[in-house]
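Just one protein chain is left out here, and the rest sit where they should.
For reference, chains read A and B in written order, and residue numbers begin at 1 within each chain.
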Amino acid sequence: MGGWLFDPAHWSGPTGVPVRLLEHLGYTLVTLLIAAVIAVPLGAFVGHTGKGGFVVVGLSNALRALPTTAVLILVVLWAGLGDFPVYVALVLLAIPPIMAGTYAGIRAVDPVAVDAARGVGMRESGVLLQVEIPNALPLIYGGFRGAALQVVATATIAAYTGAGGLGRLVFDGLALQEFGQMLAGAVLVALLAVLVDLGFAGLQRLTVSPGLRPVGTGGKR
Amino acid sequence: MIEFRAVTKRFEDGTIAVDELDLAVEAGTITVFVGPSGCGKTTSLRMVNRMIDPTSGTILVDGKDVLSVDPPTLRRGIGYVIQQAGLFPHRTVLDNVATVPLLSGWDRRKARTRAAELLEIVGLDPAFGKRYPAQLSGGQQQRVGVARALAADPPVLLMDEPFSAVDPVVREDLQNELLRLQAELDKTIVFVTHDIDEALKLGERVAVFQTGGHLAQYARPTELLAAPANDFVASFVGRDRGYRTLTFLHADVPVRPVATAKLGERVVVDDWTLVVDSENRPRGWLSGVDGEVEVREQDLVSGGSLYDGSTLRGALDAALSSPSALGVAVDESGAVIGVVQADDVISALAKARAAGEVPK
Partner (left out) sequence: MTWIFENWDRFWEVTEVHLRLSAVPVLIGFVLSIPLGWLASRSATARAILFPVANILFTIPSIALIVITPVLIGAKILDEINVIVPLVIYTIALMVRSVADALASVPGHVTAAANAMGYRPLRRFLTVDFPLALPVTIAGLRVATVSNISMVSVGALVGLGGYGQLFTEGYQTDNSAKVFAGLIGTVVLAVLADGLLLLLGRVLTPWARTGR
């Protein structure tokens, strides 16, 4: 693998490592953005009103049993090749964890604090945006991290059906019996997944209120 | 200031939480709603700021029907304190207190300054402002809850069992703080509790609710104790209501002199001698021995409660809890003034009865 990875030829050109890396990141971030736009409001609405929670949780659980490879292949067979089907499959897989995380986060907010929020005169929208969501952030981030994991992994597999990204290194390598290339792809994907997860963890640390960290990490009684 | 007119609340499953409630809360007083679980006291309270709406009847706050104002606007003008405080975990203490002013559109700096003032008013070090609720004890969180309710200076304060979730020592502190605050601020406070002692201590008027949402009696504490309206009230107020009445009587109980001694002195002890420290504060009792002895720490018997001159109950308890049957009376600095005896308390009570001070 070292041989393949450190050969400069593999780092340039339209099929070079940086290009594949960017493609992969592109799939991941775009998918998460689209999924977030759909899943966060839905999860927040269900969490805030308390209706339909069973569906949200059930859906998320059912998804664990679904082989992502099959979903990907079915979407491609139905919608054809190219990037669009890949995005459809990825977004479909990313929505349930984000929705479930948002829902769980909002349900976990201390009901006494929510009651107090209404009691001091906040409108329902205020209660949701100023109290419930900030307090739900840790679990919402959990949902995003789970979704990111799914997406990075599935985007790799998507290369099997012709998509770009680091998975290309794996499957091209397989086709050419170039094990160095395969290994390079696998290692890079593993690294990317870990880095994306760390990135979210860092973002979480920055954006979540220090008041929500477990007591004992930087506070006095 | 607050009026309930034939207010009824019936829930969907048919239970009647509040039944034709007619009650008027006077401005500038602390009114306590007390009763067992399911008696409708909390439901009644929550109808004042429209957390719950009545099935029928009218509630007026300062002459205005609460149903004519939309809930968020109404609530910004009414302070609301609940059990477990309900502080926002994701905001600092200061920002929690500043919630209502900020909601009402105050300038951020002005709101925070006001919040800092309030922290002091409720007895918290302003340094607490930067902390988060999770870093505070239960009692401290409650104080913040009260500060938050007072931030926009509402004329009315609703308190729903605010002190029930803290331990007895902290609770007593908070109760005294509330009385002190009220003396300064003169708000109209409606306070809900299930603890009759708390109700009698805090309330200028007390409304006793019965299961099923009926108002059994609405009167001053001394009336409740002396003349309960029915069996329920009598038993709710408890078997000790005669004893409790003593809390409300301030009569003169003669304070008699007592033999005192300091640690290390050599004295002759006849019966019981009270041992004091250099500031004349009580340390313990020394019981009768023959001849002269040196006063030593290890020979002391601990004393009972101290009588500060306020109520007959304090005097009686001091006398009853003392090993020598002599209750120690002290002044504001805690220095011994003398002793009181149980017999004198009973005589004082008899005199008060004869003079008509005890309500019939």
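One rule holds for everything that comes next: contacts are C-beta pairs under 8 Å (C-beta built on N, C-alpha and C of every residue); 3 or more make two chains touch, one makes a residue touch a chain.
Treat the numbers as computed from the prediction; the structure is a model and nothing was measured.
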Touching partners, among the displayed chains, of the absent chain: A
Selected residue (touches chain absent from view) among A:V37, A:V55 or A:A70: A:A70
In chain A, positions touching the absent partner: 1, 64-71, 73-74, 76-78, 149, 152-153, 156-157, 160-161, 167, 170-171, 174, 179, 182-183, 185-187, 189-190, 193-194, 197
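Criterion: only the chains that are shown with their structure count from here on.
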Distance between the centres, which are taken as Cα means, of chain B and chain A, whole angstrom: 53
For the chain B and chain A complex, residues of the former touching the latter: 49, 51, 71-77, 80, 82-92, 99-100, 103, 131-137, 145, 148-149
Complex contacts: residues of chain A adjacent to chain B: 110, 112-113, 115-123, 126, 131, 134-135, 137, 208-212, 215, 219-221
